[in-house]
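In what follows, a single structure is set out as structure tokens and then discussed.
A single protein chain has been omitted; all remaining protein chains appear in their positions.
Moving on to chain A:
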Amino acid sequence: MAQPGVDRPRFRDERPTGTVDDVTTGEPLIVLDGVNKYFGPLHVLDDVSLSVGKGEVVVVIGPSGSGKSTLCRTINRLEPIDSGTITFDGTPLPAEGKALAKLRSEVGMVFQSFNLFAHKTILENVTLGPVKVRKEKPAAARERGLALLDRVGIANQAEKYPAQLSGGQQQRAAIARALAMQPKAMLFDEPTSALDPEMVGEVLDVMTSLARDGMTMVVVTHEMGFARHAANRVIFMADGKLVEDAPPTEFFANPRSERARDFLSKILTH
């Protein structure tokens, strides 16, 4: 095969200086071991093993249908798995019930389609979890909620309903809602894919600042710029298998598998 990167000058031009490649951290927070998941006959996760350390940012990429969303959703058990184990902060994922609800409150999730509660204001969206799950006092939750909305740059939208906000603002509100639970880790499933191009940047900026602040993050995205600048590792999935797992510079400069090379060349031609 041709030297990877040679026919992809744009990538080389974009190669960042001073990324966080080798800043890998302490104990593992999320550990998947031999995870298998089927949808009927479809083997969506095929013997997936993965460990994400505290403070680590892992970007998951791969072709459509490769199982990226499913992988993300198994981590807070929105999808149950068929075999293997998933451990979060040293504890295996509990089955349905109170313990699972508690675990989910410790793992923030951001969806492609935002999924803000349509009948609640932005501030109510952000305070609902702290008040109903964490039993915080409404006044305290409100104060912290406003601070979070300020942090993601939409404090002035607090009293509006989701439908009144732009996509970028809604997604930032959804990030604030997840952060309000003071999660130990955050999962992002294509957080910018439903956005108009001019709004992608504002959401990525929030995510980048989270990564800098040491949040543990698993991010499914096709934003290669984010992967290069903010990720410690890039994971490439195909057909439910975890095909590659490497630091971004290494992955983009020198993808080992044919599938990854093929995938990279495709997303680069657009």
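Just so it is clear, contacts are C-beta pairs under 8 Å (C-beta built on N, C-alpha and C of every residue); 3 or more make two chains touch, one makes a residue touch a chain; residues count from 1.
In this section, contacts and distances are computed from a predicted model.
Visitor: If you look up the hidden chain in UniProt, what protein name do you find among "Sarcosine oxidase subunit delta", "Amino acid ABC transporter permease", "Phosphate transport system ATP-binding protein" or "Acyl-CoA dehydrogenase family protein"?
Guide: UniProt protein name of the non-displayed chain: "Amino acid ABC transporter permease".
Visitor: Can you work out which residue in A:132, A:212 or A:266 touches the chain that's missing from view?
Guide: Answer from the full complex: A:132 touches the omitted chain.
Visitor: Considering the whole complex, which of A:178, A:203 or A:264 touches the chain not shown?
Guide: Checking the options A:178, A:203 or A:264, the one contacting the hidden chain is A:178.
Visitor: Identify the residues of chain A touching the omitted chain, counting contacts across the whole complex.
Guide: Per the touch rule, chain A residues meeting the hidden chain are 76, 78, 96, 98, 101-109, 111, 113, 115-119, 128-129, 132-133, 161-163, 174, 177-178, 181.
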